[in-house]
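Removed: one protein chain of the complex. Kept in place: all other protein chains.
All chains are identified by letter, namely A, B and C, in their written order; residue positions are counted from 1 within each chain.
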Amino acid sequence: ACYAAQAIGYLTSKPAVCLVVSGPGLLHTLGGLANATVNGWPVICIGGSSDTDQETRGAFQEWPQVESARLYCKHVSRAPTIAAIPSHVEKAVRTSLYGRPGAVYIDIPGNLVLSTYPKKEIQLVSTVPLYSPPSIPPEAVLQQAIARLREAKKPLVIIGKGSVWSERGPAQLRAFITATGLPFLPTPGGKGVVPDTHPLCIAPARSFALREADVILLVGARLNWILHFGQPPRFKPDVKILQIDVCAEEFHQNVQTTVPLLGDIGETVEALRGQLKGWHYEKNSAWLQALQQNAKKNRETVENFANNGSLPLNYYAAYKPIREFLEKNDVLVVNEGANTMDIGRTMMPNVEPRRRLDAGTFGTMGVGLGYAM
Amino acid sequence: ACYAAQAIGYLTSKPAVCLVVSGPGLLHTLGGLANATVNGWPVICIGGSSDTDQETRGAFQEWPQVESARLYCKHVSRAPTIAAIPSHVEKAVRTSLYGRPGAVYIDIPGNLVLSTYPKKEIQLVSTVPLYSPPSIPPEAVLQQAIARLREAKKPLVIIGKGSVWSERGPAQLRAFITATGLPFLPTPGGKGVVPDTHPLCIAPARSFALREADVILLVGARLNWILHFGQPPRFKPDVKILQIDVCAEEFHQNVQTTVPLLGDIGETVEALRGQLKGWHYEKNSAWLQALQQNAKKNRETVENFANNGSLPLNYYAAYKPIREFLEKNDVLVVNEGANTMDIGRTMMPNVEPRRRLDAGTFGTMGVGLGYAM
Amino acid sequence: ACYAAQAIGYLTSKPAVCLVVSGPGLLHTLGGLANATVNGWPVICIGGSSDTDQETRGAFQEWPQVESARLYCKHVSRAPTIAAIPSHVEKAVRTSLYGRPGAVYIDIPGNLVLSTYPKKEIQLVSTVPLYSPPSIPPEAVLQQAIARLREAKKPLVIIGKGSVWSERGPAQLRAFITATGLPFLPTPGGKGVVPDTHPLCIAPARSFALREADVILLVGARLNWILHFGQPPRFKPDVKILQIDVCAEEFHQNVQTTVPLLGDIGETVEALRGQLKGWHYEKNSAWLQALQQNAKKNRETVENFANNGSLPLNYYAAYKPIREFLEKNDVLVVNEGANTMDIGRTMMPNVEPRRRLDAGTFGTMGVGLGYAM
Partner (left out) sequence: ACYAAQAIGYLTSKPAVCLVVSGPGLLHTLGGLANATVNGWPVICIGGSSDTDQETRGAFQEWPQVESARLYCKHVSRAPTIAAIPSHVEKAVRTSLYGRPGAVYIDIPGNLVLSTYPKKEIQLVSTVPLYSPPSIPPEAVLQQAIARLREAKKPLVIIGKGSVWSERGPAQLRAFITATGLPFLPTPGGKGVVPDTHPLCIAPARSFALREADVILLVGARLNWILHFGQPPRFKPDVKILQIDVCAEEFHQNVQTTVPLLGDIGETVEALRGQLKGWHYEKNSAWLQALQQNAKKNRETVENFANNGSLPLNYYAAYKPIREFLEKNDVLVVNEGANTMDIGRTMMPNVEPRRRLDAGTFGTMGVGLGYAM
């Protein structure tokens, strides 16, 4: 239930609520809560707990639940009275969404569930605005980034899953890519923000692109294991990193950030576009041609596998009928995470990307069926 | 997997091992680990974790696993080197079993899994004896308990699930019941130690027995929610509690213990029997007759329900064919915990008791299909 | 030692390092670490710990130190090898300073302390820039704030201790106050950012100002207990809150924020000043006159106390000679926190404010000797 709730948060940008019973009920959500917090997705868990007057006495499924949830959440609290519930809920919603999103746990002891309170005495609190207040880098910082982009020989935009966490982020990113003509690579969790079918998506040339790029605009993505910690030989040793992130602590992680662009991703991309004043990356550059050639080669290799029906069946051949089915039907695909680790890093460029739900391991979230990573 | 492993510990008195992957793998065991520790059952979880040199850098499924497991275990540790593994395993086995059993977690970082060590340099450690060293109360304390038992008008023995945690506990308890002729009541988790078919089992008269008993010999059971915290009106206000437990902190919990008998349950019961020197509770006492009369009445009520096939089918009628099947076949019954909460507290005295596995909520462990509680 | 180290972080905007021995050494820093994190001040604690191969065996002062420090820190880690130390230190410095500053703990096991590593093989990491990357609100948001300021009848600026956490924050705030002519109130921890001797400082009229203000520009301050949770009767029920903070989760806390201004405090104030284009609050407004009149009255009351030498001596009289001494000498005053709680909320407007170190209770940090709060 908690994995489902956090997937809703990822897909809708609103926190879903997972309601659980005491003891094992809460403990079974910890994996989902951790996954949400690590991925920066909002989710709220509300758990019932023992009557407070039975605590320390051996109550039914007695457990220190707030404490149990702490390590996995951005915020945890226990409502002490019915009157306090509105403010605890407001804080839960707000904390789950604002800054870098994450998980929140609210504990409601059994005696509270069964008590009553005069409706007219309940002090309601204001509804929190859905989107975290935006910010953008100061102009001087934007100009530093622009100077690096303009002088780049082999620029690359990496679109991470953080890109969906701003009110107009995906639309602003699509406008930015189109306006600048920069080639881009989505991370597994960043797929669908700009479609894989976009002509500038060079996903099938992933390894080549990472290895050769001299300036990378990293948008809402982390240089963690998914991106090989940003290290050679997977990355160029002297690559310049222009990083857009909502979380200041994320800059300089594993690799020094050349220009840290702290702010809302959509607004920052928009501000960059404004300052670029119509600049467009060279349309028929050798870099773009090399990327597309590499992509074509990789695509053909995979298609050969996909068309090879010899036994034992290879992964690509198994996925081929699924892909064909997906092309004709409007379905939601749920895939098990470990499988996608095995062979998920392939490419199927003709399939319109859609959001994917998979089975909830921390790192493989969004490593989707049959898409290039 | 972890719930299964801890059930093996309960059923066999030896800790089973649950092997898990990093991150969510470990987090999904926390419910099982907590359940084991709360119930006093041994289990060992071994989890792989990130390579230590990738920690803090965003490793695949990186998580502070030892810390996560702490709250749910008697003992947690991370093996720092291959050479240290034997002593970490020995301590894990020992701690899971000795004193009050519980859960243990051992963390093995990925870099350790893939490294090698010269076999001849491994320093093996001694195998730990399976049973925790026994102890018994001093003779003076045994005599206090015996004086209370001899003067009791309405004695009752409550057999809890702790009774299986001594090398010869069940056999010694059966010998004690037979030798003294005392009526007994098993808790849900204590069922099967002495069979429900024993003529002195007054399980169907549970409520009556608890309410009327003036001296209770509590054997490896806790006066927690399952036993109504030992409080009136479910218990007599001035009932004398003679309590046998392996854990000193358990005495005086919720109700003052009249005579705390600290020790191995089997050895202590045996020592009591030795000091009783052939004493036997009055065979046709009014108390035994009242218990059996109350049991008979309750049994008939339930049988009437069980034979009533009108729709919607009542619980007892639904269980009747299951019971008949059980009587003729040697099967293992696995039942979901919440169902047993609904109506598990009934009686089916003709069924030979057997150990039950259910779905793992803290308190309802062992609330079996169709047995009086 | 840890309280001293975090005070250095507060006073210098650079994290000081507190070096401790194992076991109690680390445990004695937890108060200081918590204080730093709660106040948003940077500090780094480095602790030695037992040799890893003695863990679980009863080593000297063996303790799970990383786990102990977790609850009190933004980030904790254990260096697994000498080679990993540079990246652990870089992350520690960065995390202590970036975003909202706080405490970090690094654990160094004894076996690491005594081992060696070839100097030429140490992979050094880049030095992290001292100041967290700045951001400012988008122009549309700035305009909302400006509209509210322009229409305010009784505006008030509250300067909190967060105001020192930007590279040019204090200077930019002083320029903003001077340019706009808005009256301001420092919180205890925000004192000294703009001097108490500034003609627009209405600190002695604190209660009156909070109660009457219709628009408050809250700069790096939290509406927690120090500011009465922003609630009536201490605040006007319909007061508009324009809040500048580096931490998005802080908006709407206890009171709905009218305009949340997420960003670096100095840069945001500067951006506001730019957009205000020379606007100045009415110089001889009734509001300014009322504030100054109230301040004058309170100042006289206190001076009467200060000049009253009757026994037992009142607090103000005791502080008077200290104040006179301070006026003539360049000294650093260290005061015990609890005393300042007793009577710290008074005023001594003629004393040039200076930074204060006090004894480290969470809330009373910076409640200084003889200054109005």
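By our rule, contacts are C-beta pairs under 8 Å (C-beta built on N, C-alpha and C of every residue); 3 or more make two chains touch, one makes a residue touch a chain.
Since the model is a prediction, treat every value here as computed from it, not as a measurement.
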| item | value |
| --- | --- |
| Contact set of the excluded chain (shown chains only) | A, B, C |
| Selected from C:Tyr131, C:Phe208, C:Phe229 or C:Tyr281 as touching the chain missing from the view | C:Phe229 |
| Hidden partner chain, residues of chain B it touches | 70-71, 74, 87, 90-91, 94-95, 98-99, 125-126, 128, 132-138, 141, 247-249, 251-254, 256, 260-264, 267, 271 |
| Residue numbers in chain A that touch the chain omitted from display | 52-53, 55-57, 64, 66-67, 70, 75, 77-78, 80-81, 83-84, 87-88, 91 |
| Hidden partner interface residues of chain C, rising order | 23-24, 27-28, 30-31, 34-35, 38, 54, 57-64, 67-68, 71-72, 222-225, 229, 253-254, 360-363 |
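As a working rule, only the chains that are shown with their structure count from here on.
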| item | value |
| --- | --- |
| Chain A-chain C separation of Cα centroids, rounded to whole Å | 33 |
| Inter-centroid spacing, chain C versus chain B (mean Cα positions, whole Å) | 54 |
| Rounded Å distance, chain A centre to chain B centre (Cα mean) | 44 |
| Shared interface positions of chain A, touching two or more other chains | 71, 253-254 |
